Structures are given as C-alpha cells and as structure tokens.
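Every protein chain of the complex appears in place save one, which is left out.
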Amino acid sequence: MLAARMHEYKKPLLLEQVQAAKNLSGERVLVKVGGAGICRTDLQMIDGYFREYLDLELPCTLGHEIAGWVEEIGDSVPENIIKKGDLVVIYAAWGCGVCPQCKSGSEQICGNGKWAGFGPEGGYSEFVLVPSYKYLIKVDKESNLKPEDIAPITDAGLTTYRAIRKVKHILGPGKSIAIIGMGGLGSYAVQYARILSAGSTVLAFDRNDDKLDLAKENGADHVINIKDKKSEDIRAEVNKATGRTEVNAGIDVVGTEESIAMGFSMLATEGAYVSSGLVGNQIKMPLFPLVSRELQYYGSFWGSYNDLREVMELAKKGLIKHHVQKFGLSEANDALDLLREGKILGRGVLVP
Amino acid sequence: MLAARMHEYKKPLLLEQVQAAKNLSGERVLVKVGGAGICRTDLQMIDGYFREYLDLELPCTLGHEIAGWVEEIGDSVPENIIKKGDLVVIYAAWGCGVCPQCKSGSEQICGNGKWAGFGPEGGYSEFVLVPSYKYLIKVDKESNLKPEDIAPITDAGLTTYRAIRKVKHILGPGKSIAIIGMGGLGSYAVQYARILSAGSTVLAFDRNDDKLDLAKENGADHVINIKDKKSEDIRAEVNKATGRTEVNAGIDVVGTEESIAMGFSMLATEGAYVSSGLVGNQIKMPLFPLVSRELQYYGSFWGSYNDLREVMELAKKGLIKHHVQKFGLSEANDALDLLREGKILGRGVLVP
Amino acid sequence: MLAARMHEYKKPLLLEQVQAAKNLSGERVLVKVGGAGICRTDLQMIDGYFREYLDLELPCTLGHEIAGWVEEIGDSVPENIIKKGDLVVIYAAWGCGVCPQCKSGSEQICGNGKWAGFGPEGGYSEFVLVPSYKYLIKVDKESNLKPEDIAPITDAGLTTYRAIRKVKHILGPGKSIAIIGMGGLGSYAVQYARILSAGSTVLAFDRNDDKLDLAKENGADHVINIKDKKSEDIRAEVNKATGRTEVNAGIDVVGTEESIAMGFSMLATEGAYVSSGLVGNQIKMPLFPLVSRELQYYGSFWGSYNDLREVMELAKKGLIKHHVQKFGLSEANDALDLLREGKILGRGVLVP
Partner (left out) sequence: MLAARMHEYKKPLLLEQVQAAKNLSGERVLVKVGGAGICRTDLQMIDGYFREYLDLELPCTLGHEIAGWVEEIGDSVPENIIKKGDLVVIYAAWGCGVCPQCKSGSEQICGNGKWAGFGPEGGYSEFVLVPSYKYLIKVDKESNLKPEDIAPITDAGLTTYRAIRKVKHILGPGKSIAIIGMGGLGSYAVQYARILSAGSTVLAFDRNDDKLDLAKENGADHVINIKDKKSEDIRAEVNKATGRTEVNAGIDVVGTEESIAMGFSMLATEGAYVSSGLVGNQIKMPLFPLVSRELQYYGSFWGSYNDLREVMELAKKGLIKHHVQKFGLSEANDALDLLREGKILGRGVLVP
C-alpha cells in the first residue's frame, strides 16, 4: 500500500510502498483510509516541537485523524458490532488499559499509551491497523456522512468538544464564553459553544477577518479582531457586545504565551479558562486575580472515546458544519506547507 | 387597595379593600402589581392540599408569581440598584438568612422561610410589600417585557428551570430528555430543555393533543400522547422517535403516582428523574432497576434567586415564549375555576 | 479441579471434578482461588430471586468475590503487569467494552456484560479463568494481606465503598450519615463512612445488638437498635446522639420496603439516600418531602475497577478491618445455610 512517511525531522515526507497488515488475529481491525486530517500537531512533529517528550522511531507514518471503511477484521471481533464494509471513525489514543485514567475512559492521557500516527502507523496511508474494534465508532449509512468530513472530528473536532465540556458547569443564561483562535480547531469550538453553553453568549477572537467571518457563520454571537489590541480595548469591545467587560469562560485553542495572558485577563469572577492549544512553551500571568476572583484554569487534551461518541452524535444529527479542503496522498507535503503558511481555511484532509 | 382574598378553605375568594403598606423603613419595597400568575398551587391551597404542612392564617391574599413596578422604597434601599418606577419581578421565597440553605442561595427550601402569597400577603392585589430590595430583579426597559408575561416566570417558569438544571450533568449529544406533563409548567420545561440539554433529543409527554401541539411549537423534537398507553407502548413510540426505547432524563411536572411510575420506567442505565410536580401523595416503584441500573432521583422545588436571574436573562434575550391568558382582579374566581377544569392553555395571569 | 456447583434452583450445590482451563491464549489468566466470599446474592441466585432478570445456564459455579494467585497467563499478558505467582483480586464484572458505561469505567452496569459466578464460572472452585489481566489488581507482598480477607472486598467491600462515594459531595463537618443494616456489607460501610465523610457523624442502624457492637468497634460514632421502633422514636435517638433529629445521608444495604421507607423518612433538607441492598421488590414513600426538601435518591450497584483499586489501597494501608469466617470447599452448603439463618458475623469465605 502507499503511504506518505516521515524519514527525518524537518524534512518532507516520502511517498512509498509499505506492506499492509494481513491475517488479523484477535480484536484487530484493518481500516481502509477514507480521509486523514492534517493537523498542526503533524507539522510540530516534523519540526521536532514534541521531540523532548516523544522521540519518534523513524521512518513512521503520521496521521491521527482517520475515518474509513473496515477492510478486514480479526477472529474475535463480534460482527454485530463491527463488520467488513462499515464506515468508521478511529479513536486513535490507545492506552495501557489498567491505569486510573484508562479505567475511567480517558485513554488519551494514559502515561503509557500509544497513539496512531505518533509511533504506531497513522492515516497518511491507504490502510491503517487498529488494535481493537473497541477503538472504532461505526457511522450509520443513513447519516450520509463522508469520511473526509468526519476524519478531522476525531481530533480537531474532539479536542475542542472536550475543552468546552470542562467549563460547561459554569455556563448558562447571562454568561459568556470566548473562543480564542479561529483556526482548524476554533471553527468547531464556536459550534460546540452554542450547543453546550446553555444559552451563554458566544464570542470569537482572532486576528484574521476571514476566519472571523466564518466564525459568524458557525454561530458566534459576536466576533472581535484582537490584532494589535490591548486588553482594555478588547474589554471595551466585549462590553459593547455583551454589556459586560468580562467573559465567564475562555477556550484557548492557540496556546501562545500572549493568547493565554490576554484571554485570562478577560475573566470575570469565578471564571474558567481552558488551554487546549499548544504552540508556546510557557504560561505567565498575574497571581492576584486568580486568587481574589477564584478563577479556574484547566488543561484539556484531545478527548475520550465517549467524547468522540458524543461528537459523532452531533455529526449524525447534522449539527456540525464541516470545512475541509481535500488533497491526494501525493500532495501531503503541499498540504503541510499550506497549513504552515496559514492558508487552509478549516481543515486539510488527505484522501488516498 | 383592592385585593382578592381567601377567607375560608374551599370557598371562593372575596374582592375587598385593604390597607396598603406606607412609610417603608429599611430595605422594604412596595411593588404595584402588574401581573400575578395563577398557579395550580393556589388551587391546592384553597382546597387544603397543603394544610397538613402549612396552615394559613385567614384571611390572606394568595399569589406568589408577581411582576410590577416599584411604587415606594425604604430608606436604606440603594437607588443605584432599585428605584421608583423600575419594572421588577419578585423572588417570593424569603428565607431565614442564616441556615445552610439560605447561605448557599436556596432560600426556597429554608425550613423557616416565608413565601409571598403563603402567609405574607401575595400578588392577587393592587400592591404587594417586599421585605427587601434583595428579593427583586430589575427588568431593563429595552427588553420590552410585559409584567403579565414575566410574572409566571417567577414560579412556573422558575420551577421547571431548576428541575432541568438538576439533570444537566447527564445530558448531551445522543441523550434524550422527556418532559412529562404539558400544562403551565411543561410549556416552559420544553423550551428550557432545548437550551440546557446540550444537544439532547427533547420529548414531550401528555394526554392532550392540543397541549402536545403547543409543545411542538415550543421546540419539542417529538411529542407522545400517553393516554391509556402502557409503558411498553410508550417505549415503542420513544424508540420510533429516537432509535432507543429509553430516555436518559425525565422531568415530572405532574406529580401523580402514575406519572412517576411511568416516567421512571422509561429510564436508561444511569438515567435521572426529577419530581417537581405535586399532585399525588406517594411514590411507588420497583427497587431492582433503581439499584442495578444506578438510577438517580431528585426532588426539585421552585428555584433560587440565581435561578430566577438566569431565567430572566433568557426572557430578556427573547428566548422564552409566553403563553398567558389575562384576567382582571375581579375575575380571580373565574380564572381559578377554568384552571381547575384544565381549560387554560399556558398560564392565567391576574392584571389588577 | 474441584468445584461446588449449582445444578438446580433451590437445591444444594454439588461438589465435583471439572476440567480447568489450559493453554491460555491472549490476555487470559488462570487464578488459583485463595478465597471466595459467600454473598447473600449467591443465596438469592439459588433461590431464584434474580431469575426474572438473569436465568442461569446450569450447571454453573457460583462465587464472584475472589482472590488468589496467578497460576498461568496468556501469551499477550505483559509480565511487568501480571506474572505467575502474583497475589491478585479479581474484578468480576466484565463488560462489553464499548458502551458508554464500559467506556467510562462502570463495567458493572454494562447492559451486555458478564460476571464471574453469574454465568462464567466463579470462585467456588480451585481455579478460575479470567478473560483479561486487565480485570486483576495485584496485591503487593509487603502488604501481608491474605486472600481470604480480601476476597469479600471485591463485592461486599466494594459495593459499600461505591455507595458512600455517591453521597460524598454532601458530607462534611456538622453533617451525619446513617448506615442502615450491619450485615456483611454494613461492617465495611461503617469503616468507609469514617474515611470518606469528611468529619461527618457516623450512625449505624440495625435490629441486632451484636452487630451494633461490631459497628462500634468499626468506628460508628453512635449505634441505634431500630427493632420495633417507629420513625419518631428513631429520630429521637438520632437527636440524642447528634443534636438533630435528621441525618444528611442514608446508605441502605438492606433493601426492604421497610428499611427504605424508614431511612428516607430520616433525611434532612437536601439529604441523599443510596440503595445498594436488594431484598425487597418495591419502593414506597411519600412524595411531598422528596420535592419540598429537594432530597436525592441514588441507586448504587457493585463498583468499578477504579473503586476496587481504591478499596485495595485502603486494605494495603491496613485501614480495613476484616471479619471473615473460613470454610472448606466441601462446606459450601453449610456456609450458605448459616448465612441464610443470619449466623455469620462478618463474611463467610470458602478457602479451597
């Protein structure tokens, strides 16, 4: 089978033939890739951003946002759950199965886990091997969902869902939530914010007017271009939009030192902030407001299988707008370059 | 001032002149009634249903759902908060102020509290005295809300809000919530269910097709007429509507032994039920499913001041449809009779 | 291997030779039974109490509370996690692995699960086959725990732990918790109540003074013999003990209509009740207090793997007092008879 593989850090991927898995035993499933999302994390992997935490054995195949069709199943896969031909999304975080995190369903934060596309071969390929049918979610035929649309939901559209779930308890009528960053993740976040925020006002922050226009289409009540603006200025715009200078929740899908400091400075008393973006390395902010206003700060990482199940339910109901740009497997490097230059609106997806 | 007063149990109210409060001291506020909702509880008061728990000193003025204009304020009311002429709703549960419930904001379940219209003079009157400005919520002029529309929100529209808040933690995409009973409370409940349920499917149950039609208008995804149907039949209809024979949450605004047993029997594993209705006297249901499926059952009573604040935020945003039928103070007994006969669609409101 | 097996409902078990599992594949583990707890549920299985919900394929081997030593492991069991000779407890609820309950770690309420001793062969035997090492918890040698002591922890000592965890959020200084029933489960519950209740007062209710004496030893602050007493009398004793006539939480490990009605009637405003016992079939109680005092009622069933992990942590720290009575495999029927007659203090355990 063909795969676009990483052979060296900071170098383009190479398109090459590799052997697909055969004669599956046990719970294993081979999935024919229908769409593989191209994530900023993939760029960061190639650039070596995560090397300190996870040093890849090369060559390897990237791609952790995968949807496709079941091609072959192992002998202990129950066919009433998964069978050949089913359209599925892959939950790509495969934990140890015994730690407290795995045993409560948060396999993505297992300290001994493996993730498709981060060691185990990923989705930039014609086929991908999944260690158990228990990592798949079947998509009903009647839903008319296409693999290229739902592939990004397994990470971009999952990470943001979990991030917003973390602050759901403080939202409600009269409250507001700001999504900081309208890139691949932000466009999902705005949509989820409407659904999960129990009547809160949804604000979108970005430096790019095109992305903010898309945010409006996706359901943001108000959008604010924060380019070159100070906290006071942004607060004034928040006030104009909502009648209050502060927000109750902030979801940061950018992850720079500046975005965090700015977003945090907007929080009302008892407000909550979630970092799910990772670009910068450091958090720097004043201590006094955190303490005296009893603020809350949550890290949020990817999502659990149940989170993905819920996101897929939204997709099945047609409650998620997909914004994807398709590329062939041979265009993987071009697509990564476009992403690096910020020229992809929505999410890039490889369709082998 | 004129008031429609209760002089005897099980007898019509009498319309009569009584003295309005004057020369207010401290935090007190006199409100000119703009609308007073007619609640099933008022009927039950007259009929003696609550007499075992609360024996009224007669004569007294009923009416605990009140909106109106500030007529006069005490000398320690801060005018930047409340001033003459303001349109306000009254939070009518006035607790002791020191018990654990009061100190966490749930004054409506204070064991030593008083409630307007249940002892202290209520809203079936031209004016009503409120012991503190801290029990008022000011309504912005720009909202264009009318007192007759928002009066019922302080109980019918508050009780249901709190009831649904109690199960918010188990709702989300792929889940479902059933509202049982489409009377005065149910029509609010359906609307809140849409807003608070984070993408759950909203079902409305009743025995009356007209009320179910209204439920559809109010946003129910599916309506089921349960008249003369067994649990299995209702489950079959739930299945047809949602693809599953069970619901994740049930909100019971009826409160009969039958409604509770039926609603509870619909619950999925880890499902939750809320009783906020009070008509019958008893709960009777099988033990095994409660234990083996880890069901949850919550009593919910009226609402807190913060609940009312949130409901008013929804109203200000135009997110609540009001269904009221207006009556003059002199028509109070007629309105009560219509309510008893089930002939009021939405909520009856006295407009002095 | 020898096993005490059930061949017919309502008949004594038969001691017989059966074939032990051999040549284990995959994640399977064979455990040499060191202790198998004798549970009231086993009696109820034999008596047919659960037959409506679960009709056993006979003959079968009962016993779901199992501790022992690893005898053999399958080829994909990682030896750094589990290896031959390890002392382990068995988490005996084996779910489907994909439903929302399994994926959040509550396999014991999986709608498609299997449980050792309820179909799959259980612990009344010399050996038991476990489908995955992921259902074992290893016990450190230094802990000096004995299998006969920790076997009952996997159900009697687990069920009560989870039950108390369900009301942990309402407990704290100035609050009280009553454990209703001082049988095999109650003696654990009292101990956990001390540890988990954040300074609450712990009350033990029973009809038997010997059991109440044991409850005192296990850490109950006050014990109350409720035999032939009305709610008012019990409230008076609660008042004498705590200065208040009500309790904030009740844990019912009995499960009769009477125990539930009595316990529920003791609850203070915002109080919570947990049913984890199953003897009777029905719940019957008044509606008004549930609603007007905003009571909460939770079903609780067995426990999750993480619950068992936490209970084992308490055991390792020496924080659980074990009260067991040992029997040989050939004495299984005698032990069941003693249990039926209420003559076992603490828990009976079969030691093959």
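All chains are identified by letter, namely A, B and C, in their written order; residue positions are counted from 1 within each chain.
Heads up, the rule we're going with is that a residue touches a chain if its C-beta (ideal position, glycine included) is under 8 Å from a C-beta of that chain, and two chains touch if they have at least 3 such contacts.
Here the structure is a predicted model, which means the values were calculated and not measured.
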Contact residue for the chain not shown (choose from B:105, B:243, B:318 or B:342): B:105
Residue of C:16, C:47 or C:313 in touch with the missing chain, whole complex considered: C:313
Contact residue for the chain not shown (choose from A:4, A:260, A:308 or A:349): A:260
Contacting the left-out chain in the complete assembly, out of C:195, C:279 or C:338: C:195
Contacts of chain A with the absent chain, listed as residue ranges: 53, 100-101, 106, 109, 111, 255, 257, 260, 269-270, 275-278, 280-301
Residues from chain B at the interface with the omitted partner, ascending: 26, 81, 97-98, 100, 103-105, 133-134, 304-306, 309
Hidden partner interface residues of chain C, rising order: 168-169, 172-174, 195-196, 198-199, 309-311, 313-314, 317, 319
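FYI, only the chains that are shown with their structure count from here on.
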Two chains sharing the most contacts, counting C-beta pairs only: B-C
Residues of chain C whose C-beta touches two or more other chains: 100
